[in-house]
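Encoded as structure tokens, here's the structure I'll be asking about.
With one protein chain held back, the other chains of the complex are shown just where they sit.
Chain IDs A and B follow the sequence of writing; residue 1 opens each chain.
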Amino acid sequence: MRVFASAVSAAFFVVASSAGAQQLAPSPTLDAIKARGHIECGVHLGLPGFSFANDKGEWTGLDVDYCKSLAAAVLGDATKVKFTPTSVQQRWAVLQSGQVDLLSRNTTITFSRNATLGVNFQGINFYEGQTFVVRTKAKVAAVKDLADATICVAAGSTEEKMAADWFRERNLKVTIINFQKNDDAISAYDQGRCDAYTAGIGALAGQRIKFKNPEEHQILSEIISNDPQGPVTRWGDERWQLIVRWVLNGTIAAEALGVTSKNVDEMKAKSANSEVRRLLGVEGKFGEMMGISNDWMFNAIKQVGNYGESYERTVGMGSPLKLPRGANQLWTKGGLLFTPPFQ
Amino acid sequence: MIGFLRDRKVRDYFWQGLATIGLLAVVWFFVQNASENMQKAGMATGFQFLWRDSGIEVPFNLTGYKPSDTILALLWTGIVNTILVSVVSIAVATVIGFSVGLLRLSRNWLLSSLAGFYIEFVRNIPLLFFVLFWYFGVLAALPTPRESMGLFDVVFLNRRGLSIPTPNDLAGFRIAIVATLVLIAVQFGLSRWARARQARTGRDFPLWAVGFVLCGALPLAAFVAAGFTTSWDVPTLRGFNYRGGFVLVPEFVALFAALSTYTAGFIAEVVRGGIQSVRQGQLDAGRALGLSPGRVVRLVVIPQAMPVIIPPITSQYLNLIKNSSFGAAIAYPDIVSVFMGSALVATGQAVEIIAITLAIYLTLSLFVSLLMNWYNARHKLVTR
Partner (left out) sequence: MKLNELPRILPPWAETLRQRLFATPLDALATLVCLYIIWRISVPLIEWLLIDATWDGTTREDCRSSGACWVFIRARFGQFMYGQYPLAERWRVDLLGLLIVGAAVALSWRGLPRRKEASILALIVLPPLGVWLLYGGWGLKLVETREWGGLMLTLFLAIYAGLIAVPLGILLALGRRSRLPLIRFASVVFIEFWRGVPIITVIFLASLLLPLIMPTGFNVDRLARAVIGLAFVIAAYMAEAVRGGLQALPDGQAEASQALGLGYWRTMRLIVLPQALRISLPAMTNEFIALFKNTTLVLIVSIFDLLGIAQAALADPAWVGMNMEAYVFAGAIYWFSCFGLSQWSRLKEKRLQTAYGR
């Protein structure tokens, strides 16, 4: 009987939706997510502040928060996301083969990745800049002082290539040792195999606490590259790409519009700002246009918070990393974070 | 009809045909899926990436590779590094393995139990532990570059490796190498002549002493002379590190140490088994003929133990070559590390890269198998 009832209601739903709503482009990824009830998110193996699992297996971090927002937007529940830790080598294959719905793991946006790997970058959630960590007693003030040094780096990262290019362009000789995992490179540096370890300045702030004596090391303030990072999806399934892109935009827009997890109920009820109303699903039915609930950003902000809240909690002043906003400040406040309007 | 089905030949053909069709169907199914999936994912395919610039630094290479070279050159560097660490480790593992195997059979109870302890210790722990232990252990034990251990101010040892001088001009060394080869050939001829004469007249020839001069002292003199005629690129401390000369990196040393001590444990067991397979009567007979204990081992035990030892030792050598891929865990730039690691991440062409890597290892394995089979055939005992 119950089966019959649900079949009838399902048929009714299909008829009603095809008659009522506009025809949506097919999205196998979204359908699969709804069917299985959770999002599969590929994250970093362990990078404090960005994606890090504590000893109970609970994930925290900026990249992790983004996936939680996405889960809240798509499924209405920020906890309906599962994390697959991926190494530098595995990440593309894991995404390409469909084992995860997206990557959110400190991956720099580059042309050749976009052009040859069959992946698309859906915006920027962190402006990373590459720098070096050195022993304080080595007395290094600028990056060029590292001439003739040995540098540990994770193989296949953009940092590996960037560091090699930077020194070569300046006719400085360095020795670069490529490790398969970040943690291996860090412990080799810590053991004295290298004079410096290179990574993004944000990543370094988190990794520094993995050193035996963090106070003996110093992160150079000079930045040798710009490494914009953000969520990555496969080619194809444009509607899924759309959702991934606009959830990110939504968290940034929320901060710009002053919507936080604390005032979101009030904003939804009272705000007269039409962009806020559209963002929170009071006007415009933006969620429906993508095939998800109109409460999408309301849920995301309510359960995870806007970009600024997430930043402060994971890498900012409210975290052990204590990273200033810098380039990751809103464009209205002198930073680079920008979102197209919700219109 | 039933008689037809009972025909053994027909049945054979039937089963083989069925198996072939089944296998081909499975392979076709996988290939079909793969190409479909890759096309859908928009992944680049084909082998053109091999000729792209690699841009990947390899700190330890004997091929003169530069980051501006192609990925193909990078692959070749990885292959050379794999072969290098395998060959050196095989040589040392054989020496340690034979020694430990012989010690295991020693009359001295303490010696034999120490050897037994070594064997049991090494064989029952995963190799990865040893690789990590040697790497971080060696690193921790060595001094920083500024506190380097120096030898005559030309050779330096520190956490960045062993820096040794290299000659700027190789001409003198080429002559020395040719001279050495000639001397080895002479020694080889002499040994045949001496053996023939001993068989004819029974007179002994001091082959070892002559060999020592011909293959040891003279070549050494030639190399020393060559060394004095050329200028050297001597490592000097510049900034953080020693520059110039050749650096034997700690990654190589650690991987080499782990591979050779680990495999030695297995070789020792093989050697012990091989020697124990020689019957006691053979030793007694040798001794009864008045041979010295050393000669009994050399002329009676080893020739009979070898055919038992060689097949399993071959598979140990093959294991060692395959195990050299553990170097990836400590950044030793072998095939797996530079090609299946760095190049794969740079290009994302997993299918092609894994296929090439597998093909290379298969070729290496095949080559070693052939070599050892040839050796085994040559040293087979002629029994009646």
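Some observations on this one:
FYI, a residue touches a chain if its C-beta (ideal position, glycine included) is under 8 Å from a C-beta of that chain, and two chains touch if they have at least 3 such contacts.
Predicted model only: the values in this text are computed from it and were never measured.
When the whole complex is considered, the residue among B:Thr77, B:Thr180, B:Asn241 or B:Thr357 that touches the unshown chain is B:Thr357. Across B:Leu72, B:Leu111 or B:Leu207, the residue that sits in touch with the chain not pictured is B:Leu111. Per the touch definition above, the residue from A:Pro85, A:Gly129 or A:Gly335 contacting the chain not shown is A:Pro85. Within the complete assembly, A:Gly98 is the residue of A:Gly98, A:Gly129, A:Gly284 or A:Gly335 that touches the hidden chain. The chain not displayed touches chain B at residues 12, 15-16, 19-20, 23, 30-31, 33-34, 36-38, 40, 107-111, 114, 120-121, 123-129, 132-133, 136, 318, 322-326, 328-329, 336, 340, 350-351, 354, 357-358, 361-362, 365-366.
Interface residues of chain A with the unshown chain, by the touch rule above, are 32, 45-46, 48, 53, 55-57, 82, 84-87, 90, 93, 96-99, 180, 183, 187, 209-212.
Here, only the chains that are shown with their structure count from here on.
Chain B has its Cα centroid 44 Å from the Cα centroid of chain A. Put simply, chain B touches chain A in their complex at residues 37, 40-44, 55-59, 67, 135-136, 139-140, 144, 159-160, 238-241, 243, 250-251, 328-331, 333, 337-338, 340-342, 344-348, 350.
Those residues of chain A lying in contact with chain B across their complex are 88-89, 92-93, 96-97, 113, 116-118, 138, 146-150, 155-157, 160-161, 164-165, 168, 173, 175-180, 184-185, 187-188, 191-193, 195, 234-236.
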